[in-house]
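For chain A:
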Amino acid sequence: MTTLLQLEGVTRQFGGLKAVSGVDLSVAPGEVIGLIGPNGAGKTTLVNVITGVHRASSGIVRFDGEDVTGLKPFQAARRGIARTFQIVQPFPEMTVAENVAAAAMFAGAVRYGDEANAEALGHLRFVGLAEMADKRASSLTLAMRKRLELAKSLAMRPKLLLLDEVNAGLNATEVDHALSLIRGIAARGVTILIIEHLMKVVLSLCTRIVVLHHGELIASGTPQEIVQDPRVIQAYLGRRYAAGGEAAEGQSHG
Partner candidate 1 sequence: MLSLQILANGLVLGGLYACIAAGFSLVWGVLNVINILHGSFIVLGGYLAYYAYAQFGIHPFVSILIAAPLFFALGYILQRSLINRMIAAPVLLTLSLTFGLDLMLSNGMLVAFTADFKKLTLDPPLGVLNLGGIALPVDRLFAMVLALALTGLLYLLLSRSRIGRAIVAVRMDREAAALMGVNVKRIYAVTFGLGALMAGASGPLLAMIFPISPLSGPVYLGKAFVICVLGGLGSVPGAMIGGLALGVVESFGALWFGPEHAITLSFTLLILMLLFRPTGLLGRTGYA
Partner candidate 2 sequence: SMAQGTIRIGAPLPITGPLSPEAKKLQNGMNLWVETANKAGGIKVGAKKMKVEIVYVDYQSNTPRAVQATEKLITQDKVDFLFSPFGSGAAKAASSVSEKYEMPTIAATASSEQVYDQGYKYLFGVYTPNQTLTEPLADLVKKQAGGVQRVAILARNDLFPLAIAQEMEKSAKKRGMNVLYFEKYAIGTLDHASALSQIKAVAPHWIFATGYINDLILIKKQMSDLGIEAPVVTMVAGPAYKEFVSALGKSAENVTSAAWWHPAVRYTSKDVFGSTENFNKMFHAKYGTEPDYGEASSAVSGVVLQLAIEAAGTLDKKAVRDALAKMNTMTFFGPIKFGPTGQVVSLDPPVFQVQKGRQVVILPAGIKQGDLQLGVK
Partner candidate 3 sequence: MAEPLLSIKGVHAGYGDVPVLWGVDLAIERGEIACLVGSNGAGKTTLMRTISGLVRATAGSIAFDGAELAAAEPDAVLAAGIAHVPEGRRLFSAMSIRDNLLMGAYLRRDGAAAVEADLKKMYAMFPILAQRQEQDAGTLSGGEQQMCAIARGLMGAPKMLLIDELSLGLAPAVVDQLCDALRALNREGLTLLVVEQDVATALEIAKHAFVMDTGRITRSGESAALANDPAIREAYLGSL
C-alpha cells in the first residue's frame, strides 16, 4: 500500500464560510508531514474532519484503504487515527496513568486491568512522565500535559497521529525535548501529520510540508521548496523569510 490517508476533494463549510475547500492530499505510511498555513486557514478544521468531529460537507476521506468519511470519533480512534488537541484535554480528576490506560483500553484494545496499566506505564516512561504516574492530571504543568497528550495518543496504538500545535506554549528547551519524542514516535513507524506555527519544528521534522490558505492547498513540497515559495512567504511566513529561506531559518522564531 502506498497511501495511508487519502483525502479527495474534502470540503467543510460553516454557513457561508468554506473553512476547508476541495482538499486533495495523500499521505504515505511512515511519512512525517507538516501542515502549515495562516491563522484561520482551516488546519484544525481539516483535522476535525479526518477524525470525525466534523462531517465533511463534501469529499471523501480514505484511511488504510477504507472510506472513513462520516465515522464517529471513537470509531476513527479504534481504526488507528489518533489526535492531540490544540488545547490539551486530559481527564483532570484521574491520575496520569489512568489517563493513558484509558487510551490503551478503548482505542488500543488492551484488556482492562493490569495489562492496561502496564502498557500505560510503558508509554509514560517513554515520554518521561513515569514519576508522575500517580499524580492527578490536573496538577501537571503545561509542558507535562503536552507530553501526557503524546503518551495518550501513543497508547491508542495509532497508525496515523495528528498533532495540532503540540509545541505551542513550550519554550525552546522544552520544544527540543518534544521534538525528540516525536522523532521517537516516527521511528516506531507511526505516520504523523503535524500542524505547527513553529517553523523550526516543521522544518526539522517533516519530510514534506503542505500549505493551506483560505481552506485550499496552495503548496506542497520539501521544506526547502516551501520556504522559498513566494506564495507561502506572502501568505504565511512573512518578511523574515522574504530575503531567502536558508538564511532566515537560523533566526526563525516560533
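How these were chosen: all candidates are chains of the complex that A comes from, given by their letters.
Here are a few things to note about the model shown:
Quick note on the criterion: a contact is a pair of C-beta atoms (placed from the backbone, for glycine too) under 8 Å apart; a residue touches a chain by one contact, two chains touch by 3 or more; residues count from 1.
Bear in mind the structure is a predicted one, so any value in this text is a computation, not a measurement.
Here chain A touches just one chain among 1, 2 or 3 in this complex, the one numbered 3. Across the complex, chain A meets candidate 3 through its residues 14, 37-44, 86-87, 141-144, 165, 168-176, 197, 199-200, 204, 235-241, 251-254.
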